[in-house]
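Sharing a structure here in structure tokens format.
The complex appears here without one of its protein chains, the remainder shown in place.
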Amino acid sequence: MANPCVDLSGIFPPIPTPFDSSGNIDQGALKQHLEFLGGFNLRGVVVMGSNGEAVHLSIEERIQLLEVSRDLVPESKLLIAGTGCPSTKQTIEISKRSADIGANAVLVLPPHYYKGRMTTEVLTRHFHAVADGCSVPVILYNMPACTGIELNADTIATIAEHPNIIGLKDSGGDVVKLGALHQRLGDGFQLLAGSASFLLPALAMGAVGGVLALANIAPGQCLAIRQLALAGDWNKAREIQLRMIEVNAAVTQRWGVAGLKAAMSLLGLDGGYVRAPLLDLEASAIDLLKTILIDSQIL
Amino acid sequence: MANPCVDLSGIFPPIPTPFDSSGNIDQGALKQHLEFLGGFNLRGVVVMGSNGEAVHLSIEERIQLLEVSRDLVPESKLLIAGTGCPSTKQTIEISKRSADIGANAVLVLPPHYYKGRMTTEVLTRHFHAVADGCSVPVILYNMPACTGIELNADTIATIAEHPNIIGLKDSGGDVVKLGALHQRLGDGFQLLAGSASFLLPALAMGAVGGVLALANIAPGQCLAIRQLALAGDWNKAREIQLRMIEVNAAVTQRWGVAGLKAAMSLLGLDGGYVRAPLLDLEASAIDLLKTILIDSQIL
Amino acid sequence: MANPCVDLSGIFPPIPTPFDSSGNIDQGALKQHLEFLGGFNLRGVVVMGSNGEAVHLSIEERIQLLEVSRDLVPESKLLIAGTGCPSTKQTIEISKRSADIGANAVLVLPPHYYKGRMTTEVLTRHFHAVADGCSVPVILYNMPACTGIELNADTIATIAEHPNIIGLKDSGGDVVKLGALHQRLGDGFQLLAGSASFLLPALAMGAVGGVLALANIAPGQCLAIRQLALAGDWNKAREIQLRMIEVNAAVTQRWGVAGLKAAMSLLGLDGGYVRAPLLDLEASAIDLLKTILIDSQIL
Partner (left out) sequence: MANPCVDLSGIFPPIPTPFDSSGNIDQGALKQHLEFLGGFNLRGVVVMGSNGEAVHLSIEERIQLLEVSRDLVPESKLLIAGTGCPSTKQTIEISKRSADIGANAVLVLPPHYYKGRMTTEVLTRHFHAVADGCSVPVILYNMPACTGIELNADTIATIAEHPNIIGLKDSGGDVVKLGALHQRLGDGFQLLAGSASFLLPALAMGAVGGVLALANIAPGQCLAIRQLALAGDWNKAREIQLRMIEVNAAVTQRWGVAGLKAAMSLLGLDGGYVRAPLLDLEASAIDLLKTILIDSQIL
């Protein structure tokens, strides 16, 4: 494996950043959530991903969030920092600072404003510069629903030639692409499902785990899907997987981060508020979400 | 199950329609191919699907093709006829004639010319009229790469309320949708992967088999993926599945029907010619295809 | 000009095919509509286009429709027949028969079922074979909302090299593409707007006219936009153009052919029924359509 000291096999929740009613980062809520997650056999956590509202944070807030998280996440778990920025220079800077604070790896979105210019060559130069400029491993992050860019297998394989780029979180849901990448790149390039809706099919194609918004509220179920598949009990794994599809949609494409935060609050955690322009869920949506949580046996 | 006498569990090749150098249906080549397929434990065959160039056939040719196939396919195997037409009336007529000739089920594409009008209501009326007007069961056929329409889970579930609509061939590749449908509709609505590239992930989500272009040239491998998964040996199944991705792409999105026919000819079968506007493969593409067939251990 | 005897400068309504309550072609209604249109200074009519529900017609019905129309359209007006079919052979056959019956030109949609295969080479071979095999000029028909294929400027320019291909009806609405084509191909390749919503901007870019669904119900207004622009009175032309946008949307993307037929009936013409799977407008939609017709000063 390219970087044997960072084994990504397992489940990672990308934690939301809790804001209080004044719009500031709520460290108490953050601590409570990390303690809750600490009770499960997760491989680690991701901070400042899409669910962390990274785009709504100032540089100072990002640093603060990372420092607090590093204090609260035990050394035995991986702390992965989302560090993708529009420019190569900014991405390297924040990646370096993240490594200095103690992140074990960085998760890097492609630049995506100038979509028409994001050729394989441009993206490869960008990611290689980041991988060169950063002391911890880099994980690619394909998130077409937010970036408008789908990294295809050829582009990913070219970028993956750099020894410090160790894997991919793919939220696009194209499991055939995951299979093609695994066939082409082998175990040395670690594939992570980017959404719980296709965790089991991704494992069927060779993924080693997932970075899953749902793992913030249903860590046990996400872990069980993976453990059952590893143990060969795919029928049992399927049963849980299918039960997770609707609730996963609720906290991702249907209501997004606000839905995830509302679900946390319904479960007795403190999800907190989202930042504008995002809107917190209205009461009727919360009621519907509650029904979905009950139907999925999470609540 | 809605229609217990037609169990779709298994693998179906959608056979290409062989044309001779004059552009006529080549019955000898058709017979040879059906005999080749007869040596495998397939559940049946599909005629007049996308790989059968149904859109290039006259009504008379469709009838002829179906009659010849019925004579050559043993009663123990299912014969499924593609019968989707632009109008409801035409679709009912060809479905009825197919049933009269002995098709065990019909596979029905949605009308798709007036894409903007194809609401759930319009599609439901259409498919229910076809299901009412036809004595054999109806299988929905989602094929967005050709129709430009992606049937979503809600639309499919609404259409599936009719007792004579027994399943779905889905070529779109969204395995999360397959999982959501299986969770919602249960075993009574039978799901078939529409391409070999995602057969194993589809089985992981509850599909019962597949209608697979690749099964025309690699029936043994397609059957093995399903058998190994049923037997619980997902690691072995994955090994074959991953090896099939590139070759499957070659005979579907990369080169289409012409690629499938060329692959048949490379394997000693007689694939024959395509009809214009489709173009047969050039020599350089055939060489490349040969390498892909060898790499995938089919040749 | 490539084919100086067929000058497309002007406005053409693509007429809907009227069906009676039994679903048969209603020749009386057809005659009434052509007589109504005969009162305007139109350049001609198109039969068997998208608004003519060509895909819902049998070959026999197409021939019948064309023969009746030829009898009813005076020699001084152009009769253009839509003849695009999935295969090259079928397209040539129906084009030939159309010319024999007296069509002055044929309007040819690209084949579009095997979208992934429709390269510039494939399309060029197809259109050139049709142009070779047909004694009357060929007009390209770009209709991405129905075909799922957008013919780009390079592809169109390559196809346009054939001397018997004299123009383009473009329903995609990309007026920059029209401008680029006019700059590149000059007056010898005649450009027609494919929807009344962008008639004036298309004229600004060098189009010579339009094939406009709206011209079935508002021929005077469509003619006026073109006449005023030719006369240099763009402010007056704009006033009418802007007033036509909402009503044009109503009889195209919003309600399609059924909307157009309902509008005809509201205007005292006999639009007749659509064929399934299309649905005729419900009463509430007809009320809304009436309001739109009044607001646009057509009714």
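In order of appearance the chains are A, B and C, and numbering begins at 1 in each one.
Keep this in mind: contacts are C-beta pairs under 8 Å (C-beta built on N, C-alpha and C of every residue); 3 or more make two chains touch, one makes a residue touch a chain.
Remember, predicted model here, so these are calculated numbers, not experimental data.
Although it is not drawn here, the omitted chain touches the following shown chains in the complete assembly: A, C. The residue from C:Arg70, C:Lys115, C:His162 or C:Arg243 that touches the chain not shown here is C:Arg243. Check A:Pro111, A:Gly173 or A:Gly271 against the missing chain and you find that the one touching it is A:Pro111.
With the whole complex as reference, residues 23, 50, 55-56, 58, 86-90, 111, 113-118, 121-123, 125-126, 129, 145-148, 253, 256-258, 275-279 of chain A touch the missing chain. Considering the complete assembly, chain C touches the hidden chain via residues 173-176, 179-180, 182-183, 197-198, 200-206, 229, 232-234, 238, 241-243, 245-246.
We take it that only the chains that are shown with their structure count from here on.
Taking the mean of each chain's C-alpha atoms as its centre, the chain lying closest to the overall protein C-alpha centroid is B.
Residues touching across the chain A and chain B pair largely coincide in numbering: over half of the numbers involved belong to both copies.
For the pair chain A and chain B, the distance between C-alpha centroids works out to 36 Å. Chain A and chain C have CA centres that are 50 Å apart. Annotation for chain C: no residues touch two or more other chains.
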